[in-house]
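In what follows, a single structure is set out as structure tokens and then discussed.
With one protein chain removed, the remaining protein chains of the complex are shown where they sit.
Chain nomenclature is as follows: A, B and C, assigned in order of appearance, with residue numbering initiated at 1 for each chain independently.
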Amino acid sequence: MLVLIRSTASETEVCDVLARAEKLRGRAVLFGRVGGPRVVRVEGASADEEMLRSVLAHVAVEKVLARDIPYVLASREVHPVSTIVRVGSAEFGGPALVLAAGPCAVESRDQLRRAAEAAVASGASLLRGGAFKPRTSPYSFQGLGVEGLHLLRETADEFGLAVVTEVMSPEQVPEVAALADMLQIGSRSIQNFPLLDAVGRQAKPVLLKRGMMSTIDEFLGSADYILSRGNPHVVLCERGIRTFDRAVRNTFDVVAIPLLKQLTHLPVIADPSHATGQASLVRPAARAAAAAGADGLIIEVHPDPARALSDGPQALRPAELLALATELRAMLPAFGRSL
Amino acid sequence: MLVLIRSTASETEVCDVLARAEKLRGRAVLFGRVGGPRVVRVEGASADEEMLRSVLAHVAVEKVLARDIPYVLASREVHPVSTIVRVGSAEFGGPALVLAAGPCAVESRDQLRRAAEAAVASGASLLRGGAFKPRTSPYSFQGLGVEGLHLLRETADEFGLAVVTEVMSPEQVPEVAALADMLQIGSRSIQNFPLLDAVGRQAKPVLLKRGMMSTIDEFLGSADYILSRGNPHVVLCERGIRTFDRAVRNTFDVVAIPLLKQLTHLPVIADPSHATGQASLVRPAARAAAAAGADGLIIEVHPDPARALSDGPQALRPAELLALATELRAMLPAFGRSL
Amino acid sequence: MLVLIRSTASETEVCDVLARAEKLRGRAVLFGRVGGPRVVRVEGASADEEMLRSVLAHVAVEKVLARDIPYVLASREVHPVSTIVRVGSAEFGGPALVLAAGPCAVESRDQLRRAAEAAVASGASLLRGGAFKPRTSPYSFQGLGVEGLHLLRETADEFGLAVVTEVMSPEQVPEVAALADMLQIGSRSIQNFPLLDAVGRQAKPVLLKRGMMSTIDEFLGSADYILSRGNPHVVLCERGIRTFDRAVRNTFDVVAIPLLKQLTHLPVIADPSHATGQASLVRPAARAAAAAGADGLIIEVHPDPARALSDGPQALRPAELLALATELRAMLPAFGRSL
Partner (left out) sequence: MLVLIRSTASETEVCDVLARAEKLRGRAVLFGRVGGPRVVRVEGASADEEMLRSVLAHVAVEKVLARDIPYVLASREVHPVSTIVRVGSAEFGGPALVLAAGPCAVESRDQLRRAAEAAVASGASLLRGGAFKPRTSPYSFQGLGVEGLHLLRETADEFGLAVVTEVMSPEQVPEVAALADMLQIGSRSIQNFPLLDAVGRQAKPVLLKRGMMSTIDEFLGSADYILSRGNPHVVLCERGIRTFDRAVRNTFDVVAIPLLKQLTHLPVIADPSHATGQASLVRPAARAAAAAGADGLIIEVHPDPARALSDGPQALRPAELLALATELRAMLPAFGRSL
């Protein structure tokens, strides 16, 4: 059982809640710190009605989650109003669908400028691009590193875009946060808890990508790592899961989008590029995500996909991104949304 | 290597193709019968350019598939023009999205009439409903059987709908084909080859549902079992696959829809009810399918889901189906389609 | 809730149980027939303690399964004593590990005789071999059919072996049962319920292979289809499941063996050939199965794997099968077993 403490509770009151819970069940542990969100975990107490009522009644308690789930702060049950996360001119979770576009990896100033041009032309408000690249093989292109970050910043500023880019380790957080507007936690880092801790302790918004093997509960548990450290600006991203079917790179779990929207107040976007791994499938996948209620899309665009240093087969050409944007503009009003 | 024989080829010509292939490779086998589609399988010959050219050049050969795939007749490479399958007033694969609706299982005349009413009100042209139900446990409700078939026929006639219903074994084919307009092969039967053979040897259109662990190649291989027996009226249906994620009943593989449309000329529809198993997720899943290019939807509707004898949690109420139809009518014109 | 009726119960007593359950819960359905196993399903009754006690107390009731599982007759909770299934000289579930060996498909008398020779030399008591082959593509070798059955019977008789072979449809059951000693239900047929019904209504033992996507509950539910029709001679076979990992053909779920032994009284064997699809991995997989407690092994052996018409890469050569048998004889005494 997880118990959310009111932010206004005094230390005496918190101690009292702990004592009540311990008396009834034997073990209760407090997480969080004064001034931030605080949660009490009570062990093995899912079915004790009497205790539930006693703890619930306490003035220091905001909410009790009796189900055995790994998250509290991300829960819509706890926080029913949808959260809006602002990055530059974008409002994730607002009426407009947010579009982030750019290359898989930053390769050169020219490549990035041409991708940014395509992004702007298609109505994007964020420029995506990897400076630090997690790669399966140590002998693959690992990204331009800090140089890539600077290219991203300069190009985004030139085109009036915000920057979202991946951070791979706690040590990188300060330098990435200094140059980017939004920090991406990649799918391979979804349970890199020291990294979640680090981005939770700074102020820039976080784009949290689902791991290729994350259950919905694990995904939201990871969101709570960030939220519980004090950073409320978290956007979730469905990007395909790994299944038996290898006809496409991943299986795009489009239904996770409305399911997450039911379970959490956080904005939910989709990455149809990684979800499909194949340019010809990105457009239908992007339309499907929008129709399923996604708050945004993050899409790979490359001026010359055939020469991309990573993930070329899944990058759209600028004209294809524009065509997709046109389709989205035609369909979104049916759901009361726009691009 | 698979070689498709022209329908106009003489027996002498067919023998000649077999002889050429055997001479070059050692083994060639002829499948199919005179008057129907015929295919020659040449063993282990994917890379021999010379033979390819020699066999290709023969007047009896329509097409050669050098890649190692289990299907020929379903392939868009062989048959580039999209197939339209007509069932009652519905045209699967035409410009209009086809809607099939009805209960999971036929339970009573009253239940079926109210579901049919909802189907018609929402623009459906087919009534779905199970008379023979494949159930994991022998102690679960197994369907009303032949009585259910008659109820389906009578109700569909009353409301001007066509009937689609599942057939579970070769012996059932004649009696189901006598009363239904379209025979459904359920996901558990996707590799029940004697059953595919039986529905391939009769004339009623077939709705072939993907198995919960079918690869795309296996799915199309099963379609070829039906097509190769002489029945060209096959509609494919994506209905969710089984993955590690059990937050929903299945994982709806929405990208399989555009992928199948690339690989095959057959119509492709979606079953968002089984794909999600949860009524609140059926609507977004249905919208996603339509946005991804589905040619139709098959949806469970029940006048009183709480009392359904099977799969109640995933059935829409009539008002919910109507609301979905309204959403679809608003969004489909963006893709040049209608409901 | 599932209620097993005593075989000695009178019809009046059975009606009384149904009436009690209905009074308390609203719906109760009787499955099975007089003289055979009979089960009552009571809807939605997992938590009602009072009813449980009342129904349990009835003289006609043998056992009540309160958990929501799809099987009763296969359950070790219901039938704690391990079942032994006899086929020829083999005792599945006895102290000796049973070995079945032979080719994937029957190809010729010579091939089969050489495989049978290898089987006998390695201590096998059953000859396996497919006469009817379920194949993904309609253009693949489909087996020799009835001719293959006769070859199996004659060769087995010559070498003093019993025959186990696959049956694919209800209509084939009589002719396969006439010639084989044990009927195999292949993994693609695990939820072919009309076929399970058919093999349940005849007397020959059944080898039930797990489907590549079967959960343990579904596997045992399928076993109950056979058992509930009156045939108690069922042997289960783990043969690999389909997962994200395609480095090998399937993922051998070796832990399913001890798990099944806990849940059911039926014998459990393993098929390391299909589980791995690679001859060099069959031996370690077979040893692992034996160490995990398997009651038997079914292994593909071919006199000339390179020329096999199906599944050559996973077939052992006769000398490799003999080497495996030698390893098994060395390790089995550590578990109080033998080959």
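Here, a residue touches a chain if its C-beta (ideal position, glycine included) is under 8 Å from a C-beta of that chain, and two chains touch if they have at least 3 such contacts.
Bear in mind the structure is a predicted one, so any value in this text is a computation, not a measurement.
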{"item": "Residue touching the undisplayed chain, where the options are C:Leu30, C:Ile84 or C:Leu259", "value": "C:Leu259"}
{"item": "Selected from A:Val39, A:Ala101 or A:Ala156 as touching the chain missing from the view", "value": "A:Val39"}
{"item": "Contact residue for the chain not shown (choose from A:Ser75, A:Thr155, A:Asn192 or A:Gln314)", "value": "A:Asn192"}
{"item": "Option touching the unshown chain, where A:Leu2, A:Val255, A:Ile269 or A:Ala288 are the choices", "value": "A:Leu2"}
{"item": "Interface with the undisplayed chain - residues on chain A", "value": "2, 29, 31, 39, 41, 70-72, 134-141, 168-172, 188-189, 191-195, 212-213, 217-218, 221-222, 224-225, 228, 242"}
{"item": "Hidden partner chain, residues of chain C it touches", "value": "213, 215-217, 241, 243-248, 251-259, 262, 275-276, 280-281, 284-285, 287-293, 327, 330-331, 333-335"}
{"item": "Absent-chain interface as seen on chain B, which is shown", "value": "213, 242-244, 246"}
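Please note the rule applied: only the chains that are shown with their structure count from here on.
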{"item": "Chain A and chain B, separation of their C-alpha mean positions in angstrom", "value": "37"}
{"item": "Centre distance in Å when chain A and chain C are each reduced to the mean of their C-alpha atoms", "value": "46"}
{"item": "Per-residue overlap in chain B, given as positions that touch at least 2 other chains", "value": "213, 217"}
